[in-house]
Structures are given as C-alpha cells and as structure tokens.
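Removed from the display is one protein chain of the complex; every other protein chain stays in position.
Let's turn to subunit A:
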Amino acid sequence: MSTAPTVAPSSQDTGPKHTWTSTGKGKVTATDALRVVILVTSALVALIPIVWLVLGSFKTPTELSQRPPSLLPDSWGLTNYADALTRFDFGTYLMNSVIVTIAATLLTLMINSMAAYALAKYNFRGRNALFLLTLATIMIPLQVILIPVYQVVASFGMVDTLWGLIIPAAATPTGVFILRQYMLSIPDELIEAARVDGAGEFKIFLRIVLPICRPALAVVAILSIMWRWNDFLWPLVVAQSESTYTLPVALARFTAQETVPFNLIIAMSVVSILPVIILFLFFQKQITTGIANTGIK
C-alpha cells in the first residue's frame, strides 16, 4: 500500500481511453457488437431480481400465487407497505435499523479518526506495534469470534439491547487504516503552526485535522452505513426479542416462521434495499474509488 492519500480524485472517467480493442470512430465491428450483447445480458441478470422484487411489492397475495406469475401488478397502490407498517411492527424494526446505523457510524467515525490521528501525526512508543496490531485483526472476522464476543457482551448486560448491536464492531481496523493514510498527507507545519498559536491538542484535531479529512471521513461513513444497514449475523445473535430486531433480522425470522404474509415481506425488503441504493447513486464516485483504492468493503 502506498502512503499517498487513498481518496485521491479518480481519473477513471476522464483518463485517456486506452482500450486495447478501441476501434476507429464510427466503425462498429463484430467484437463491439458482441461486447455490448454480453454487457447488456449481464446487466439484465444483475438487475432483474431487483426489478422483480420491486414489482412484487405492489402485488396482492392472489396475484403473487397466480400461475404463470403476472409481470406487472394490477395496481400501484402502497397497500403492502402500509399494512406492514401498521398491522405489524415493521416501524419499530425500521427505527432500530436507523438508530443502530447512525449511532454506530458516528461512533466509528469519532473513535477511528482519533486513533488514526494519533497513529499518523505523533511519535510515541508502541506506535508501529499498535498500528500492526490494528491491521492484523482484519484477519479476525466476527464469524470467527462470535461466541467469545457474545460472552463479553453478555457480561456487560448488553444482550438484547441496541448498545449491544452498536458498540462491539465500532472500532473498525479498515476505518483506522483509510483515515491514517489520508492524514499522513496533512503537512506537519500546519499542526505545528496551530501549536505555536497556543491551540490545544484536541482543538487542533477538531478544528484543523477533521475538516481537512472530510473526503476520507465520507468514505468511511458511507462504507459503515452500507455495512451496518445490511448487517445480519451479529444482530441475529444479539437482538433476541422483537423490540430490538433490526430490519434484516425481522425479515429473516418472519420469513422462516411464515408469520407475516409474503407480500408484506417483499414490501419491507424493498424498504430495506432502497436507502442503500439511493446512497450509492448519490455517492457513486466516493464509493467506487474508496473500494478500488482499499479493496475493502
């Protein structure tokens, strides 16, 4: 990994077209046609399940069980959505998901950026060891330590609470890594100058360092939101009563138990995928460069 900032502006859309099969202007060869056919087919395969889900969310149970299945719904009414939110407690699960996602992301941003600042801009004993330790834990995913982490959370009495969902995974190694790489590019002189002016260490961090790091913070925030919103295994283990269910846990549990009609499950599935897709469409550039540069989801 280079020490350059990881969130450099992307050149991939403006760079020279260096495609090795680029053809002359105006000529359409068989290769071009074949390429477009494969691309369009692949895009259909990628998108059809999602379109099918969205169409299904407007269908009544009768339409859903119809053979062969109808393509378009009879009406575009929002009955399924309204029913799921009023007749069942999906409002609560949605709220839990929102709270966990926002609180966890804010917590991650705060503690990761502080740690990254210490690792990037101070000389102190144990710095390299702590950085390496942080990086090494990328190899210890939650799946591997599920039981011992649960033991710790249980001993803090955080099982079946939203805190138990928010806190344990907040100290992400990848966030520290991304932010540290970015902070390395901040000139020391800037921080020194503030010190000479008598600013305290925390004030320098808050007023000078954080504003400069806005692009890197955005990447960490977006990745954190996408991951937390869709997270399943840990909430499945910790959220044990319906009042703490997040949306994915509710969807999975109720589908397995068949306690909620399938048309409502489909509607709530759409609710669970929409925010992330909208976020992606708005921040496409940050997300794609963030992933391309770090290889980290």
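As a convention for this text, contacts are C-beta pairs under 8 Å (C-beta built on N, C-alpha and C of every residue); 3 or more make two chains touch, one makes a residue touch a chain; residues count from 1.
In the analysis below, contacts and distances are computed from a predicted model.
A.B. asks: Quick one: find the hidden chain's UniProt protein name among "Peptidoglycan glycosyltransferase MrdB", "Nitrite reductase small subunit NirD", "Carbohydrate ABC transporter membrane protein 1, CUT1 family" or "Xanthine dehydrogenase YagS FAD-binding subunit".
C.D. replies: "Carbohydrate ABC transporter membrane protein 1, CUT1 family"
A.B. asks: Of the residues A:Ala84, A:Val100 or A:Leu119, which one touches the chain left out of the display?
C.D. replies: Within the whole complex, the residue contacting the unshown chain is A:Leu119.
A.B. asks: For the chain not shown, which residue from A:Leu78, A:Ile140 or A:Leu190 touches it across the whole complex?
C.D. replies: A:Ile140
A.B. asks: Write the list of subunit A residues that the hidden chain touches.
C.D. replies: Given the touch definition above, subunit A has residues 11-13, 15-22, 31, 35-36, 38-39, 42-43, 45-50, 52-53, 56, 65, 67-69, 110-112, 114-115, 117-119, 122, 124, 127, 130, 133-134, 137, 139-141, 143-154, 167-171, 176, 200-202, 205, 226, 229-230, 232-233, 236-237, 247-248, 251-252, 255-256, 262, 265-266, 269, 272-273, 276-277, 280-281, 284, 288, 291-293, 295, 297 touching the missing chain.
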